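One structure is given here, and the rest of the page talks about it.
All protein chains of the complex are present and in place, except for one that has been dropped.
The block that comes next holds chain A.
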Amino acid sequence: MKKNSAQQPALHKVIMVGSGGVGKSALTLQFMYDEFVEDYEPTKADSYRKKVVLDGEEVQIDILDTAGQEDYAAIRDNYFRSGEGFLCVFSITEDDSFQATMEFREQILRVKNDENIPFLLVGNKGDLTDKRKVSLNEAQSRAQEWGVPYVETSAKTRDNVDKVFFDLMREIRARKKEDVKGANGRGKDKNRRKKLKCNIV
């Protein structure tokens, strides 16, 4: 992983997915700005990019969150394609949002064509235990079925917020290492042109 650390820290591209109103933007803002949310400027190029220290190594995280654009279903395929890891968020107080994770997972797998894509199932609004509609058991068993970790967060109390992003970055990093080793790399769909060239027979 030290390969290009001389110039630029490794960049990990994380994509937030989930239905509207589950708190994707709240999680992102909490992670990016913490208590300095006044600094947030929606249109700046680096508003969703941050340097962090991951296990002693400086890396950059780039978060793509299309909160507010959930109903623009047609754009998803393309931005999923650019993601290296996914935080699939639902609200534990809303069953519909939990059901929707299934659809997101399917779509991601379809586009990435890779079952082992770094992916975390995140149950947000963990502080609202009295309004819980999705049981811990239910969520855990779905995560298990998919072979992904399940974490409950609260953007409000900041519970596990850093954890989900860091865990996902670790997975992405591990995955990149594996790909370099394997060299026959899967999920190299990043470039259509490249893909097209491969296919000229």
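General remarks:
Basically, a residue touches a chain if its C-beta (ideal position, glycine included) is under 8 Å from a C-beta of that chain, and two chains touch if they have at least 3 such contacts; residues count from 1.
Keep in mind that, in the parts below, contacts and distances are computed from a predicted model.
Candidate names were "BUB3-interacting and GLEBS motif-containing protein ZNF207 isoform X1", "RING-type E3 ubiquitin transferase", "DNA-directed RNA polymerase subunit" or "Ras-specific guanine nucleotide-releasing factor RalGPS1", and the UniProt protein name of the unshown chain is "Ras-specific guanine nucleotide-releasing factor RalGPS1". Interface note for the absent chain: among A:10, A:54 or A:67, the touching residue is A:67.
Within the whole complex, the absent chain has one touching residue among A:58, A:96 or A:178, and that is A:96. As for the chain not pictured, it touches chain A at residues 19-21, 25-26, 29, 33, 37-38, 40, 42-49, 62, 64-75, 77-79, 81-82, 95-96, 99-100, 102-103, 106-107, 109-111, 113-115, 142, 145, 186, 188, 192-193, 195-196, 198-201.
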